[in-house]
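Of the protein chains in this complex, one is absent; all others appear in place.
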Amino acid sequence: MSSDRFEFLKKDFVQGFPAFCGFEVIKADYGIFETCLNVRDEHRQQDGFVHAGVIATMADHTSGYASYTTVSEKFRILTVEFKINYFKPATGLLIICRSKVINNGRKIKVAESEIFSVSDGIEKPVSKGMFTQIAVASEDLRIKPVFREAI
Amino acid sequence: MSSDRFEFLKKDFVQGFPAFCGFEVIKADYGIFETCLNVRDEHRQQDGFVHAGVIATMADHTSGYASYTTVSEKFRILTVEFKINYFKPATGLLIICRSKVINNGRKIKVAESEIFSVSDGIEKPVSKGMFTQIAVASEDLRIKPVFREAI
Amino acid sequence: MSSDRFEFLKKDFVQGFPAFCGFEVIKADYGIFETCLNVRDEHRQQDGFVHAGVIATMADHTSGYASYTTVSEKFRILTVEFKINYFKPATGLLIICRSKVINNGRKIKVAESEIFSVSDGIEKPVSKGMFTQIAVASEDLRIKPVFREAI
Partner (left out) sequence: MSSDRFEFLKKDFVQGFPAFCGFEVIKADYGIFETCLNVRDEHRQQDGFVHAGVIATMADHTSGYASYTTVSEKFRILTVEFKINYFKPATGLLIICRSKVINNGRKIKVAESEIFSVSDGIEKPVSKGMFTQIAVASEDLRIKPVFREAI
């Protein structure tokens, strides 16, 4: 991947809800995407653990961009469905998500995300999900997103 | 459900990440929970639709509280896993989530969430998910959440 | 639905693995399919319950035909993915599966199946699943199934 393309993806990844959550891109390659999150209080649930929704959002968005590296610029990726398991509560101050495409269909993509909670430099797997996505021609997406105009 | 209990749940629901996202409680009953979200730009993804992660978070959290209405105060609900389907992009300015427990096991609960995007007063189903949760005795949850102390 | 169409579906449903398993069609309508199974020893797992795989197969196949009622004769339905929850072991001698399409997209269909174990005439819900399917033009399916020639 060219460094121009990487810089584009790094910026494109962090818009709207992912920007609001504070996800950052670590690494990208063909069919691969890796991101991180510095955990703040607003990421937690009522018992103090990182909220299942934060982890699901990170896993979904990162896997979507893993698939996005496999299509031409004429296509966008939408989530059809996903399933995610939570192994144990995430209690670290750093969360890392590693995604990869496991079935690279032309139209239907399947990707996986593994999520790790990091404490004292030690990564502990806390979650894993499987994502079904669809590649849609950009011109078929019907609404003009207001917030993109500011980018 | 007593109005005291409803007031407690209404407040308890909106902590940490769900507060940050802006979810609000509409209704609660035994095995049932209903919430809404006024969509802002920070809830969107790169194409302007409500982010799959916002919907997943809302569906997860609302279903968790549907199950929470079925246990005594000694128990907390944690998500074991979930699966969610996205039917069409959510483009409305109001999102509604309706959850219900569909298998009320003593320890393992299964709940469903249906999500609707509302435009011009018309509800359109945009997503549905199925959630497996576990009821854990409060005293078995090991970390003392800092942010709860402020409540 | 015409009785001719119902007779066709009733026969078409019971081929290959579903015939081997012994599933039978009870009812069909637009977007709806209902089937049953008389449980024999070969349907059980090592602890004597109806095997999760029997229930998954029945739930998948019945939901596939629920979607099949919504497309023209030029299309076939293939399973993209599914998720299924097991509420309690199925111990009855009769299993009933009721499926319905919950999002009737032109190409991508989402259907649900509910499975009931029947003992002494009482239906007990034992499982529920959500299925993502794709409608594929018959002419795009590439292999000529040998066993169909006998029908």
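For clarity, chains are labelled A, B and C in written order, and residue numbers in each chain start from 1.
Just so we're on the same page, contacts are C-beta pairs under 8 Å (C-beta built on N, C-alpha and C of every residue); 3 or more make two chains touch, one makes a residue touch a chain.
Bear in mind that the values here come from a model prediction, so they are computed numbers and not experimental data.
Annotation: of C:35, C:70 or C:85, C:85 touches the absent chain (contact as defined above).
For the chain left out of this panel, the touching residue among C:10, C:44 or C:124 is C:44. The chain that is not drawn here is touched, among residues C:28, C:54 or C:71, by C:54. Counting the whole complex, the residues of chain A in touch with the unshown chain are 83, 85, 87-88, 102-103, 105, 110, 125, 128, 130, 132.
For chain C, the residues touching the absent chain in the complete assembly are 12, 15-21, 41-49, 51-54, 56-58, 60-61, 64, 76, 78-86, 89, 91, 141, 143-148.
In the full complex, the hidden chain is touched by chain B at residues 80-81, 83, 108, 110, 132, 134.
The definition used in the following text is that only the chains that are shown with their structure count from here on.
Our note on geometry: chain A versus chain B, Cα centroid distance of 21 Å, whole angstroms.
Across the assembly, chain B contributes residues 83, 85 that each touch 2 or more other chains.
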